[in-house]
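The other protein chains are all here in position, but one chain of the complex has been omitted.
Right after this comes chain A.
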């Protein structure tokens, strides 16, 4: 399936849900803010929020450096 992730087209092979996508991107253990098609998906719903072809996904993860 093809999605637009942070403004760039990407092919996603193994992810059915937001939680899968965070795993695939190797940021599942981080604090994140996720938006799907303009609406924020809170952490409690990451497992059940399904992905569809053409989705616009924005993901921002927190880091501590500076």
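Things to note:
Everything below uses one rule, namely that a residue touches a chain if its C-beta (ideal position, glycine included) is under 8 Å from a C-beta of that chain, and two chains touch if they have at least 3 such contacts; residues count from 1.
As a convention for this text, contacts and distances are computed from a predicted model.
Missing chain, UniProt protein name, picked from "Peptide/nickel transport system ATP-binding protein", "Copper-containing nitrite reductase", "Adenylyltransferase and sulfurtransferase" or "ABC transporter permease": "Adenylyltransferase and sulfurtransferase". Listed by residue number, the positions of chain A touching the unshown chain are 5-8, 29-31, 33, 35, 40, 42-43, 58-66.
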